[in-house]
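Missing here is one protein chain; the remaining ones are kept as they sit in the complex.
Order of writing sets the chain letters: A, B, C, D and E. Residues in each chain are counted from 1.
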């Protein structure tokens, strides 16, 4: 259960409604997912985090799907259940297939294993990489 | 300093040399980086981990560069210094520009922040994502 | 579900009851929360962990509320659901408002993001900080 | 060594200089620490992260020192060397004594231990905390 | 809920059935646990991960029970609920008693605390350990 009551659109103060409106307009959707309804209890956080997401997840040198898959990789590594669900959904909406997700998870798995092997064996960084 | 002495090619037993040869042939390079020289102290681990990498990092439904960037995202999240250096180098060799790396790191940063906000606010997963 | 059956007061051996009594007396409460009932299956762990908490969470150079908020910050970073719930409750009982919790979570979020940026950019520590 | 060359003030483009100026003015200092010089390679990240820090670390319902200590607690949990050094320095500048730091680290240690005990024993959350 | 539908034996393609058969034969059991049924959506991952487990968890210089307990220690540190449950069950089947589990969890707890103290106090590694 959430720490605070979720802030629904109808009951939201104007400064929250305007963020909700921008989320729906930017994403071309007609509903607000719970992450934002939870943050809305503290409007400066809602505005700040939406600003971060809007800027960082927009296509740039990396396309939007690649960004979503990177986001999923981090969320799986940290085991954030909400983030896995929401960003796997976003990635699928942008074209990620089952096969792509399976390969993404395989890379995440191997990287998590090899991170510990590199640490445990105390491997010195090669000069060629510096 | 490494936990074990690195196993150089010239001094390697044949079962290690054959893995080293396959690494260099597969990657079209003429040297072996320290990760493999450290694992080589235990040949079953060397063979197993190279088999994992060879299978998982090869292009498939995801291209090789996207896989390298996902690997970097995990390694930054876990702060594996060796892995960051070696896989940023691999990603650059496959075409990652400074701008792409900066955007990758921005997504990693935002995902790490939002993972904790989703956890700390105990956000319930939306039905739409299930 | 817990790994072991919870040890209720009525059924507890004397060495467990005496720890339960000290917990209730120290905290001025009349019930034992599940964390202790779970640890009680192994009395040396129960005694040791209660001793740690009793010593470390008592007011000293830092007041008790600041300590609870630091505990929450760690628990959110590690995503320990039990610990978040129990220590947010303790912090609220000591005076943490909704606004303070929202600011605490914002700092936790920003720190988790910036930790990865500092690592990913491999920022060298300034001489001024050493 | 940093991933990119640090951006010194004299060599910085105007959009970077204006952020550097705001950092120095806000903090009442006359130098820029390496974190910002590293991020400056990508001005949108520099601006965004400085905006986050400026907003979140300012005194509000929590005072600035408490916020710095929460930041340190997260950075120690994640083992971010740069962040520990820089934010321990900030906390000391705002009044944190050796005794306060030692107590902060003790709470961080105990929370990290108890997080794993709560997880490992699979302790069910008490109804009183919900 | 799982990301993909679990692949039951009766409905599995032959390449999956042959891995399932090897799992049951190697472990001398007559059922397949959900981890494998989830991975089976992507047969190369199923084969690879089973190959890793079959090789690494077999008794060698370390006996099978010690390996299971090390696996549990990692899973508790990372808070992987599925892995804790499945490998605690495996460890119990190989002889782990309640007392042994309680001691294992105590070591995991203390190590997690002391890891942060060593980091937070920035303890230099003694020459005697190098």
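Brief remarks on what is shown
Operating definition for what follows: a residue touches a chain if its C-beta (ideal position, glycine included) is under 8 Å from a C-beta of that chain, and two chains touch if they have at least 3 such contacts.
Just so it is clear, the model here is predicted, and its values are computed rather than measured.
Checked against the hidden chain, the listed residues B:12, B:32, B:57 or B:80 yield one contact partner: B:80. In the full complex, chain B touches the hidden chain at residues 3-4, 41-42, 44-45, 48-49, 78-80.
What chain A contributes to its contact with the hidden chain is residues 76-77, 79, 81, 84, 105, 108-110, 112-117, 119-122. Against the chain not shown here, chain D presents residues 79, 88, 98-99, 101-103, 105-106, 109.
The rule is short, and it goes like this: only the chains that are shown with their structure count from here on.
Superposing chain C on chain D by their CA atoms means rotating through 180 degrees, a value rounded to the nearest 5.
With each centre defined as the average position of its C-alpha atoms, the distance from chain B to chain C rounds to 35 Å. In chain B, the residues that reach two or more other chains under the touch definition are 1, 52, 56, 77, 79, 81, 88, 99, 102-103, 105-106, 108-110, 112-115, 117, 119-122, 130.
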